[in-house]
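One protein chain is absent from this view; the other protein chains keep their places.
What follows is subunit A.
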Amino acid sequence: MEEKEKKKHRAKHSGPKAEKKRKRYLNDLGIGDEENARKRNPKAFTVQSAVRMARTFHRTQDLKTKKHHIPVVDRTPLEPPPVVVVVVGPPKVGKSTVIKCLIKNFTRQKLVEIRGPVTIVSGKKRRLTIIECGCDINTMIDLAKVADLVLMLIDASFGFEMETFEFLNICQVHGFPKIMGVLTHLDTFKNNKQLKKTKKKLKHRFWTEVYPGAKLFYLSGMVHGEYQKQEIHNLGRFISVMKFRPLTWQTSHPYVLADRMEELTNPEDVRINPKCDRKISLYGYLRGAHLKNKSQIHMPGVGDFTVSDVSFLPDPCALPEQQKKRSLNEKEKLVYAPLSGVGGIVYDKDAVYIDLGGSHAHEKEEEEVRPNQELVQSLISTHSTIDVKMASSKVSLFMDSTPLGSEDVGQEFVMPKEERQVDLKTGRVRRKAVFEDDEKENDDAASDEEDDQEEGDEEEAVSEDGSDGDDENDAEEESERVLIREGMAVRRAKRLKTEVAQEEAVNELPAFADSDDDLEMSSEEEGETAPEDSEMEEDEEEEEEEGDIQRTCEDESSGSESEAANKRAESKQYDMDSERTETKSQISEHSPKRKAVLTTDSGNCTAEEASESEDENSSLEEGEELEEEESHEELEAEESNRNGFQHSQAKKADSVGQTKIKTVDTEDDDVENLLREEEEYEEKIDLSADTTGALKWKEDLTQKAAEAFLRQQRSTPNLRKLVYGKAVEDEDQESEDADDELGGLFRVSRPDKASKQKANALDCSKFLVEKLKDWDLEEVMSSIRDCFVTGKWEDDKDAAKLLEEDEELYGDFEDLETGVVHKGKAAAGGEQSGSEEEEEEDEKTSKLEPEEEEKKKERMDKKRKLKEMFDAEYDEGDATYFDDLKEEMHKQAQLNRAEFEDQDDETRVQYEGFRPGMYVRIEIENVPCEFVLNFDPHYPIILGGLGNSEGNVGYVQLRLKKHRWYKKILKTRDPLILSLGWRRFQTIPMFYMEDHNGRHRLLKYTPQHMHCGAAFWGPITPQGTGFLAVQSVSGTTPDFRIAATGVVLDLDKSITIVKKLKLTGFPFKIFKNTCFIKGMFNSQLEVAKFEGAAIRSVSGIRGQIKKALRAPVGAFRATFEDKLLMSDIVFVRTWYPVSIPTFYNPVTSLLKPAGEKDSWSGMKTTGQLRYERGIKLKQNKDSLYKPIVREKRHFNKLHIPKALQKALPFKNKPKNLEKKGKTPKDQWRPAVIREPHEKKISALLSALSTVNNYKIKKAKAKHREQLKEYLKVKQKEDEQKFKRQKEAKKKVYRILGQREKKRQKSSLKGSSKGEKSM
């Protein structure tokens, strides 16, 4: 019993204890951890084979570098376009449910029906465009090209379907977007184990297709017709944090996934001809690359077009403003899906979306109405064009309006920088010095103005409230968009509202005034520069004064400027709308009021000190204000006494007049006015100069600054105008400008008419110097002195200084290599200058204890230097080529982002085109009417931008492989539908193989499992672009539809595919090795062409064509390596170039009527036609296979001449094998006949011999037996003997061994011991 109670000890097999024990055990054995092993057995860890070592090293390096991607410049804009999420799957798998759930998850809104793309804001920095993809192969192809993320829905209860694999293959060809699998219908599994098994199976198959470890989501069950909330939430989170690698095609081409389409065709045209080509506008986010106006685009399923107009619109689904919050507001969770009917609705809870459609519709109508009305209408139209189509092409825009140069508009955007700089310089001085002057000035000079302004002020004061109210009312009445815009602003902060309205008003005027401004400026300048230089200075001063006034104006507006700047675009649009919808009188009412506001402000605020921050004001505004001032002054000059209202109308008229005037270039009155004003200003300046006698030096400064300002102003905008302006400006105007505008440096470059003609005559890039400077003069020489290394260097690069610095810091480094030292110096350079500056600053600030500071600084510097040196030495080792490349790319990306960042959109668009992320409206003309009539929002509309010359057609060579899952092989000259680039088109490819000598040999069919070349006539697409081929895009087949895949190799305008052609001929006369051959050629000339060509007989005898014969035409003489037979056929192998049919037929699936869009069919193959019409192919009888019958051949005997036989050695002599003839009868031997007695004897003898034989046999057997026995005995004896011997030997050896041992012992231990033991 007791024994039973005792638990048997069980040794631990796992756990820390066991581990410890094992370790100890192993340690005891001396084979502990690896470290030990290395110590214990160093030989096992040495290099055994250098080759093997190298191989393993290579392998690891290979594996390492395999992980690298080629670094690419990250060209994604700061605000990226929404991510395109394509939901794919076979029918009835739950695609739309997933989309609905996702939308609901992100926006808390439920969409009933989903048509077309839906854009939602999914996070603070991410938006999604979700689109469903049907299983029509056209849709699949198109969407695979634009997808960023693919949600691949898989019905788990069914397993994978062909659509899934087809889509995967399409993706592989067109760049592989991120793919995420989603398993649905998991609730159909009742058995849990079954479920698990299926999941695993599907997962692994998915992994082999995409990549091991690809994410696969499981949507288990449905709750009230929706997926489970948590699962969808998880899915959404996955999507919104996903990162994407840029795909080559997508990043190199602009594209738009259109989410709205509108028809802009003139209804009259449609009425007259319902089938006429349409003009449409498409809306969507621009993605990929920058889009330029007038570029070529392709709409898959429709065709190629040229963009007639692009403009960007405010983002309908904008990302929230930057804020600290973690999650999104309810308000910011926008959704935008106009095709699903979401975009057009304004939700009542708050202003959620903006539908811009209304406004454009208005525009449309307006355009039609326009011709009837006159002056003002045209004015209005110009306004609208400036506003809406700022970026679009200038020529078309300003066709009907006066030459309101778009470059002028652009110019303003450029100017700010330059002006700003100057302002900085001048501003400082002025503010201190001119402060008093300003007031006085204003008191003195602007007194006239003041009257007006005051009047205006009062007017304004009275009407302000009313106008605001009006504004609001108008706005609400005017159009939806405006309402919403306003509404947004108003509802969020109602207090701001009035101000905003004002600002808008303020901004309104500039919208049309700014262009005038430039013109006037230029005219002013003309007036100025032409007369005298002395006047110039005065003018400058005057201008400067103007600037002062401007500044004061700005000051006032600066408070609200930031907002104004933000809403500039809005206000512009607002203007446009308002102008369109309002009547003429209304406009005239508005503008004067605003004007009044401005001017009064300026009047009031002159006393205010201008803040530094003003300098940041955009020059645009300055310009505007300046302009206003001027115009105001004009007014003043014309009619000094008027109330604001009248003013307004006059002003209106004036402005109209100005726009008119532009064609004429300058109006005399204006010039006069200006001149007069200039004079006034001069006087003022004089006054001010007198009053500020003490500050004269400062004035000088200002003058200088003004000069600089002028020069700058003249150079930059003029340069720009010079370069780009000409296209719009009139010729004469240009020439006028040329003479006057360009003072100073750039006069030379201006091509006036004479020089232009010269340029026409001589197209030469040389920049001829017209008047050489006198380089002997010292001053002139000194002007470029610093361009040489011998000149003065900048502080940070001055070698002497650097050396000095280095001495200080690196005095103790002596034994470094020269290279290292140099590097150190270079690095030190930058640092040093910085430190120097710091030092200088320090000196300025604290002169009390400069020495200590300096010393401390020096010490710090020294330390830093040392550290840098150390870092440089030790960290640089890690920098690989890859890292360098990456760094370079990163720098470039940064530069790309930074370059145009500070400019507003209109200008940016001019420089770099429309950047991805913008919501654009693209107008396209000449679209087939079927596209509009059969429009189905379920099918995606993609506008794919084409690169240069990608709109052309040519011969394209591909590397092609039949898809392994496609069941047939492809035949040359059968039409095939390719998806290449953006396009889908039908073409006729020719397959070929490249031989070793570079010859392209035509194939009749594609190889079964091999790559081959293919060439077709079609659109030029960059090399390296993937493509896929399908036999037909209509209907569905149970089989795999993708017939082939491949890549573009080469583009050309001619092609070199050849096929083999054998010309045959027959010998008609045979000499020894020469024979005459006929039937191969038809003329001597042909033969002459083939002289020297290699020919061959069917039996394999090679030969050469020698010369044409005269007798039968086309016959020739040929030599062979052997004698031909008359029955031989001779042939020559030639290569015949194949022409490729120039057949290129875009798949226009979107033009098919709704419901039939997946049934496009193009050219049919001959096989199909034959099948349909039941035509049997007539076969050539010769080509049919017949059973081969071979005749038995008889060979004659070998005959050796007698003489030869004689000479042969006996061995080789033919033996006389013929049978001997029958021996003659006389030589026959006679037969023996025995006597009876003799017979008896012979019988007896034979009997005796038999007995004897038997006896001998017996004896032999016996003897053998005896021998055997004997051997046995003998063996036994031997064994015993051996044993004995062995035993004896053992004994002997033992004794010997013992003896040996003893001897050894003794020798070890010493003789005494040995003796003892002995």
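Assume a residue touches a chain if its C-beta (ideal position, glycine included) is under 8 Å from a C-beta of that chain, and two chains touch if they have at least 3 such contacts; residues count from 1.
Quick note on the criterion: contacts and distances are computed from a predicted model.
The complex appears with one chain absent; UniProt names that chain "RCL1 protein" among the candidates "Serine/threonine-protein phosphatase 2A 55 kDa regulatory subunit B", "RCL1 protein", "Vacuolar protein sorting-associated protein 45" or "Small ribosomal subunit protein uS7m".
When the whole complex is considered, the residue among A:Thr880, A:Ser949 or A:Thr1142 that touches the unshown chain is A:Ser949.
Summary of contacts with the chain left out: across A:Arg40, A:His58, A:Arg785 or A:Lys1283, the touching residue is A:Arg785. Residue A:Leu772 is the one among A:Leu29, A:Val223, A:Leu772 or A:Leu1184 that touches the chain not shown.
The residue from A:Leu1049, A:Ile1070 or A:Met1163 that touches the chain not shown here is A:Leu1049.
The missing chain, though absent from the display, is touched by one residue of A:Val73, A:Leu933, A:Ile1070 or A:Val1113; that residue is A:Val73. Of the residues in subunit A, those that touch the hidden partner chain are 73, 75, 252, 289-290, 292-295, 414, 417-418, 712, 715-716, 719-720, 722-724, 726-727, 745-746, 748-751, 755, 759, 762-767, 769, 772-773, 775, 781-794, 892, 895-896, 899-900, 910-913, 947-949, 954, 1020, 1022-1024, 1049-1054.
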